[in-house]
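One chain of protein is taken out of this complex; the other chains stay put.
Labels for the chains are A, B and C, by order of writing; each one numbers its residues from 1.
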């Protein structure tokens, strides 16, 4: 139950494109930095849902045979963060896909619900069963129990009950719904590829598939896409904006623009501000790659200090690794980072 | 939703044995003829449940690393029948393991519930969500919604609502419950291995692990096993016995004894009865292996006709197979059976 | 070096058929009882050789992507026996494919060469290197060192240097050569599929692909097949026939006919002879399946004793198996064979 506190994942959705699952695959690949534990895609042809989820990177879990099954012109996808402590288990992979009274529904969620334990206990006391430890399953229970007729209304009613951060995409055979929490804690963007609508955690996902970035989904906004087109709803009370600072510092790719601010420029500016607030007397500025590079550049430039890439990051650090029995000092760091001798 | 009509699976349970998951593994191996699509084991150390499910044979899906995780002295297991039509999907593998208001619960089920659609629609109308198409998930919903305090009472209340065939084992951290439907449509047997209690679909599962066969679980009987020992309950109305004839004809292994009747002897007797009812004038009796061998022997012996093993079955017919593009007549049969020339 | 004493493998060759690799795949499947450790196919389009070898059953190691690469109208294949002691290693899989002065050559071999150690030491002393422990590699060295111009003459010269049992198929881009040792210790048969020539260790390989059995390759006979047709050569001194009795007793499938004698009938006859030579007073004859069934039938019939299939063989005994830590008596036998209670 502990892994619903980790809230860095990636979501993607597309409606109205041939090869929607293929494009979701590429979109997830672009969002892979947001999660490497598991990947999943659910597509639809307007009649039913087709799902596949797998442990590991999207390129490892989705071969040609799998892709052939994921037919239809609409799809959502998810990459899940690899949390060291929590149990890596396929059953926690997303999107979750269920049948309930209104038919089939798939959900992919980036965020975490702070009143999860309370809501889950309450649902269990009314007879609900839980097959995963993710708060996404809780959302589905709330939607299934809602008495509203329209899916959009069910989603609104359910989300009014939860607290916390979320950027979520829902898919039924006929609708794709994307919604961002009222504080805007997690990013969510809207794009267009020919006639198709696209949503994704970061605009880098648009770049690879050749889609155009339109705008961020606003905090508290709900986008409903179906054959009739796209509707934007504002069902929640406005809240003060609280975009998570770690998106800029760590989670997002430097080539993404979130809330109109380039992550790369934001990082450089943080370095500059740091230099102004803490004007140190330094000989040399060396960043810890990758996320620290841009801020270190800003820091060095503001101080007029030389900047060198004195730590090299391995491209080949994977998840399974044979460690030597005999101790090697700072093995984990050595595995990932290596110094450029002479500089250090 | 169509695959809940296929009701040939194998179940196993053991309580009070070191290496319970290992013994479940061997028990499932012995029941592998009852299902090759997927295998699963859930064990417990008295505190929590440990689960693993995999597609394919038990020996393919459970390596040493998996077995190391399945700790504790109690376990249940399941092998699922490979149905040609239904979609082979890991999410339909059993045992199902869920959390609900009373804690953790795992279920393995052999049978089919004839009022499944009705019950499912009713549960969905009250807000239940379904992640699989199996009737086992429905059972768990019923148990979770029961207002009884004890698991045994919840199980009874739930099973009173269902119609159809079932031999089921339940596992919580503290209890193992085995129950057979009032008609006795599916087999279920009770055995003992030192101090441990064992249940299995067929007694062949006892042989491999060195357990002693005690008796069949009676139609309508519920066995509750915990630290306090074994209790036998009779919570259902007695019904006329209706052991499924296909267990003797096809499903069960010839070396099993069901309801006190040897499957091998039953098959021979069927052949003898056939010879008496249809006294044909035959030159030679050749069985279709494997299930037809014993009855053909009985048939030949009753007629005084020579018996020859004129068809040889391949040991190596698996599930994935490259078929030649050019047509070969009766390819599927040729792949499985081959004639002994000279006899045919 | 110890595994060249195990000489039960299966070989297959086909020349002049579309989808030759596919047909080799099916032929090897039919010969799978002769070897489960590894499988291999080499095909040719007349220009070059295309090879794939894999551990395990042919159906496990050859998927659609592999088969697509194995183009051409001629192919040879091999299944290798799983020897408990010798190291299972892909490098010992066959056919071996090499380049030498005359071009590309592939070899698949069933048998063992009794002067292997002597020949190998002699070749090594002249600078040869060995990458495997199989005597097949030795054959290739001999062929490469031969000063004859034609492949057939090189093969003859090489085989004159070796002693022991062999049924071998060679493939170059332009020729398929099949040869059987002068004693006829290992089986080899000739068949026809439309215009294509087929050779295989046992005629059961012809059945599945719809080929017609023509005759056995004679002891000491060499068959050379190319675009010009089929030539039969007799390059070796005639020797007394010494067909290995274990082919009838154990190796071959009962539905095969070797040297004009049905394996099934041979086994029954062995049982009959045993009954005549050792007229025991028995209550019941129970065979050890599978290879003992036919002889036990012959034995029981000659004695007038009842015959029962009192031991059931598991269809699911594979190669990797989790054994329980706690000892189970006669575990290996229990895993494979299970008694029909009441009979034993």
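Criterion: contacts are C-beta pairs under 8 Å (C-beta built on N, C-alpha and C of every residue); 3 or more make two chains touch, one makes a residue touch a chain.
The structure presented is a predicted model; accordingly, all values stated were derived computationally and were not measured.
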Of the chains you can see, which ones touch the chain that is left out?
-> A, C
Would you indicate which residue among C:140, C:159, C:193 or C:270 is in contact with the undisplayed chain?
-> C:140
Absent-chain contact - pick from A:97, A:138, A:244 or A:297 = A:297
Touching the unshown chain, subunit A contributes residues 18-19, 22-23, 25-26, 29-30, 32-33, 36, 57, 59-60, 62-64, 67, 203-204, 207-210, 253-255, 257, 262, 264-265, 290, 293-294, 297, 307-309, 312, 314-316, 318, 320-322, 324-326, 328-329, 334-335, 338-343
Against the chain that's been left off, what residues of subunit C make contact? List them.
-> 90, 96-101, 121, 124-131, 133, 140-141, 144-146
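One rule holds for everything that comes next: only the chains that are shown with their structure count from here on.
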Take subunit B away without moving anything else and the assembly reads A | C
Which chain has its C-alpha centre farthest away from the C-alpha centre of subunit C?
-> A
How far is the middle of subunit A from the middle of subunit B, if each middle is the mean of its Cα atoms, in Å?
-> 42
Computed distance of Cα centres, subunit C from subunit A, in Å | 55
Contacts with two or more other chains occur in subunit B at residues none
